[in-house]
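Here the complex is missing a single protein chain, while all its other protein chains stay put.
What follows is subunit A.
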Amino acid sequence: MCFGPFPLHQTMASRKESAASGSSPLETPVKQIQIDGLVVLKIIKHYQEEGQGSEVVQGVLLGLVVEDSLEITNCFPFPQHTEDDVDFDEVQYQMEMMRSLRHVNIDHLHVGWYQSTHYGSFVSRALLDSQFSYQHAIEESVVLIYDPIKTAQGSLCLKAYRLTPKLMEICKEKDFSPEGLKKACIGFEIMFEEVPIVIKNSHLINVLLLDLQEKSTVADKHELLNLSSSNHLEKSLQLLMDRVDDMNQDIGKYNTYCRNLSKQQQQKQQYLQRRQQENTQRQSRGEPPLPEEDISKMFKPPQAPPRMDTLLIAGQVTCQSVIFMGRSLF
């Protein structure tokens, strides 16, 4: 999976323009997302054409905030490029694309990005980082996660996520130490929040669909009743297991850290006690007390493992287990 945060400098600038023109910082947070049918089809098409196996496709969402809902009216894929064509300028491409879309009178405001996922394994550091940078620049932006496998089985799976304000703050401060996370009271449950999605089509399209439904036979729907999902189940179980392994490892690391820390604390305490005893002895003998030494220098606390990854993994595990449940129930 190769994807990094999208370059946003120029888009930010363009955003600032629009912000100046009207809807200044959001008074009310976005409560729901309204997606155009076109966007859904475009995303599906994108994956079908370019994504394969565990590879991930990504793209840019365009739209507008209307009151408390975010309307996503268009999108365009992010071109896949290999490591070796270095000259490719992503930012340039985005700008060009948006400019062209503007010329044909399509919404050209950047409101987020989308990404496909492989068995729901999308909660990762990279996603966090790039979503953070989006949300940092454009407050209302979301990430759409599209699960092609589930969709292929017959039920469209599209989810919109964004970072919670708490996580935004932590990310801003970049304090991922155990203490920092504890203070912020953040857990894996409240890292991402899902925003409800409504898919909306124009009346004309609805009419067409209804028309088509009349004509189509029921037989097409038998896919929904297919029970042979054990293959997918196994796969997601496998992935879940891998994550649990990771988690286990992380916990082990944290465990050793805690133990080291407490051991050192003990040593420090002992040292201080000894010191105090000696000082009282000296005082009784009328000697000057020992000079103060920098204790923190003598006892450097061990490097705390960053906990963010643990949180992410925990989030991933939850997410996958939810998906797994959904699958097994299907």
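Assume a residue touches a chain if its C-beta (ideal position, glycine included) is under 8 Å from a C-beta of that chain, and two chains touch if they have at least 3 such contacts; residues count from 1.
The working rule: contacts and distances are computed from a predicted model.
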Exercise. According to its UniProt entry, is the unseen chain "Guanine nucleotide binding protein (G protein), beta 5a", "Fructose-bisphosphate aldolase", "tRNA-splicing endonuclease subunit Sen34" or "Eukaryotic translation initiation factor 3 subunit C"?
Worked result: "Eukaryotic translation initiation factor 3 subunit C"
Exercise. Among A:V66, A:V207 or A:I251, which one is in touch with the chain left out?
Worked result: A:I251
Exercise. Which one, A:S100, A:S262 or A:Q277, makes contact with the chain that was left out?
Worked result: A:S262
Exercise. Out of A:L158, A:L240 or A:M308, which is the one that touches the chain we can't see?
Worked result: A:L240
For this session: Quickly run down the residues of subunit A that touch the omitted chain.
Result: 230, 233-234, 237-238, 240-241, 244-245, 247-248, 251-252, 254-255, 258-259, 262
